[in-house]
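Before I ask anything, let me first share the structure, which is written out below as structure tokens.
All protein chains of the complex are present and in place, except for one that has been dropped.
As written, the chains take the letters A and B, and residue 1 is the first residue of each chain.
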Amino acid sequence: MKTTKRTLKILSGAALALALAAPAFAPAAAEDSIYVPLFTYRTGPFGGSGTPIADGMHDYLTMLNERDGGIGGVKLIVDECETGYDTKRGVECYDSVKSKNPVIVNPWSTGITLSLIPKAAVDKIPILSMAYGLSASAKGDVFPWIFNPPATYWDGLSEILKYVGNGSLDNLKGKTLGYLYFDAGFGKEPIPLFQDLSKDLGFTLKLYPVAPADMQNQSAQWLDVRRDKPDFVVMYGWGAMNATAVKEAVKSGFPMDKFISIWWPSEADLTSAGDGAKGFKTLNWHATGTDFPALKDIQKRVVDAGKSLAPASEVGQVLYNHGVYNSMLIAEGIVNAQKLTGKKVVSGEDVRRGLETIDLDAARFKALGLEGFAAPFKLTCADHNSHSATFIQQWDGAKWDKITDPIPAAMDKVQPLLDAAAKSYVEKNAGWPARTEGCDNKS
Amino acid sequence: MSLLYQLFVDPFVQMADAPDLLVQTLWEGFVGGVLYSLIALGFVLIFKASGVFNFAQGIMMVFAALTLVGLHEKGVPAWLALIATIGVMYVLALGVERIVLRPLVNQPDIILFMATFGLTYFLIGLGELLFGGSPKTMITEQLYLPSGALDFKILGGTVSLQKIDIAAAIIALVMVAGLGLFFQKTRIGRALRAVADDHQAALSVGISLNQIWVIVWFAAGIVALATGILWGARSDVSFALQIVALKALPVLILGGLTSIPGAIVGGLIIGVGEKLGEFYWGPIFGGGIESWLAYVIALAFLLFRPQGLFGEAIIERI
Partner (left out) sequence: MFYREAGQFKTSYAADMAIFPIRQDRIGLGLILVVAFVVIPLAGNQFLLNSILIPFLIFSLAAIGLNILTGYTGLLSLGSAAFMGVGAYACYKLSTFFPEVNILVWILASGFVSSAVGVFFGLPSLRIKGFYLAVATLAAQFFLQWCFARVPWLYNDNTSGAIEVSTHTLFGLPVTGPNAAPATRYLVVLTIVAGMAWIASNIVHGRIGRMWMAVRDMDIAAQLMGIRLLRAKLLAFAVSSFYVGVAGALMVFLWLGAAEPEAFNINLSFLLLFMVIIGGLGSIVGAFLGAALIHILPIALRALPALIGLNLGSATIEQLTFMVTGALIIFFLIVEPLGLARLWRIGKQKLRVWPFPY
């Protein structure tokens, strides 16, 4: 009976803690600061991919705080919320940051993005899903609060296919292409475009889905590849799936230079496959490495100063730089918002306008300390994506080599699909609000 | 009609057309099956001796492999890391017996099952805290495991066998043989079987239950380590691997929860069955049927033998 009494005490203690914990969550944003939540995942099955991205995002913003005292003299409050790549946790993160006046949200998962898209317009918090999320949200006239620069998955696919066809889609006729994909929203999105193109252009498409539960068990898919003997395999993978796919490809003797992925594989995915992985190609839209003043600043002021969780070797890796690029977009949105409104402490509504007026030309990249880091691009009110050209980079066993010039997307193929997808989204979500937000750049 | 053709004729035509691919598929299925068997073996050991359905076997596998690679990354030589990992698995076994099993003795099965969930959570957190969440590369070379492949030009094509897969099969064989001998021939083995048969009777003849439990959990830990090394060599050592471990459940249930040969035969049936199914029949359904085929195969067998292929017959009386 003694035990029970003790347990009861503990139970009531726990209950009290719960009651206390519920309303009070982290200190509210102070008046003279801008609150930037980062949804990250450093744990769980996708932690391997999520960690360098989280570090990159965190470190760039921290560097701005250290070097410039924030943006426009206003400190940034950088707050990470762990989602574990789980939609439920992501929604919980969103609810927990919402009351702290976030100026932007980066869901970093297609599933979380889909859940948050309808809320953005209501809560007046813009969503930045950099090169992931719902492709159709590139259309700013339908999705004024969602931004997915610099390219959608459909753009990426058309760019890969152009590369496969030596610069022209018409050369694909008669070829066999394999599509190895993560069997969730993200991997499935390119399929309609792929199928349309296969009909129009006359190539054969073979689908190789990889279920999330079988990420590390892909021998069946690669047996299929052996049977079908595709000329190229295109991969849209994430997390442990990438590393396993590369290993299986090496094992089954598939020529690595015919294996092309969307922009997510990391160095770590390839090093574990050893020398066999040489020749593997991915898309990318920005440089890797640290030869940029801004990245040097990160190394000096953040990583070496012990303010980062990233090991020094991670800085400059492709996923880390994805994170840096993502944070650069956030910062740019805030800078523009400050310019547009003349306010120092901007709100989510202001940052939406700021993002819409992003115009990153070469001079601006230079001013940011990122000269030559990525191709210039600008967003407009109708186009929240820019459908940027991306280049192919090849793995040489230790680092990435850029092997092509940027390949522009086949907009004549992608645009109709975007329009149809946006229209269908609006139809299926009866009562989707028409755009009422004003436009700051009419060009 | 065409569906019937696709289902019942076409796959066999394909098999006859490309016998090299059939052999390759069978081999891949066999290797997958061996690895499933190894995970299932860990389950069976523990279930036999303590009646605990150890859900944590999957995470124990990840934890063991992670400890090994993590220690090596921190500069410990491979052989020392291996020994240290075995030590860690022993400490884990000791801890589990002391903290989890002993206070929960004589509780219903489902409570013990639940406790191993708690253990799973704990180990996930601990593993990530100590070694980080990013996937790690298995140190195959340092452990003198072979790499590369043997290619055979037969049947009008190439069949390529990975050396690491051959090693996996051999290791599995040695492990099963070793465990078999251990169970049959040693004093502790006999004690283990006595405990498996009847806890109280075993206690009354002076067998220490606690000691036996530590031993089986330790043995399961070693099996987990071996499995972790082999799976890790195939892909990466990451927390996603514990999802793969779920495949051991149909294996286990097909083979019977208490039978070591059952785990092996079940593993092979599931491994080969799911690869053949996915490769020849999967495309008809749009692929990816591997994720559930194993369970359906197990279910089909269970409908005829509710206690699994080698399980002890369930005798029901009032």
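Note that in this section a contact is a pair of C-beta atoms (placed from the backbone, for glycine too) under 8 Å apart; a residue touches a chain by one contact, two chains touch by 3 or more.
As the structure is a computational prediction, the values presented were derived from the model and not from experiment.
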Sole contact to the chain not displayed, among B:Ser37, B:Ser50, B:Thr120 or B:Ser238: B:Thr120
From the listed residues A:Glu189, A:Asp269, A:Glu332 or A:Glu356, report the one that touches the chain absent from this view. A:Glu189
If I consider the whole complex, including the chain that's not displayed, which of B:Gln107, B:Ser147, B:Gln184 or B:Asn210 touches that chain? B:Gln107
Touch with the missing chain holds, among A:Cys81, A:Leu169 or A:Ala337, for A:Cys81
Missing-chain contacts mapped onto chain A: 1, 3-5, 7-8, 11, 14, 17-18, 20-26, 40, 42-43, 47, 51, 80-82, 84, 87-88, 91-92, 95-96, 98-99, 110-111, 114-115, 117-119, 121-123, 134-136, 183-185, 188-189, 192, 209, 211-213, 309, 421, 424-425, 428-432
In chain B, positions touching the absent partner: 53, 99-100, 103-104, 107-111, 113-115, 117-126, 128-129, 133, 246, 249-250, 253-254, 257, 285-286, 288-289, 291-292, 295-296, 298-299, 302-303, 306-308, 314, 316-318
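Here is the rule we go by: only the chains that are shown with their structure count from here on.
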Residue positions on chain A within touch of chain B in the complex are 42-48, 50-51, 183, 207-217, 219-220, 223-224, 226-227, 239-240, 243-244, 247, 251-253, 268, 271-272, 274
Which residues of chain B touch chain A in the complex? 18, 21, 24-25, 28, 31-32, 128, 132-138, 147, 149, 160, 162, 231, 234-236, 238-241, 243-244, 246-247, 274-275, 278-279, 282-283, 286-288, 290-291
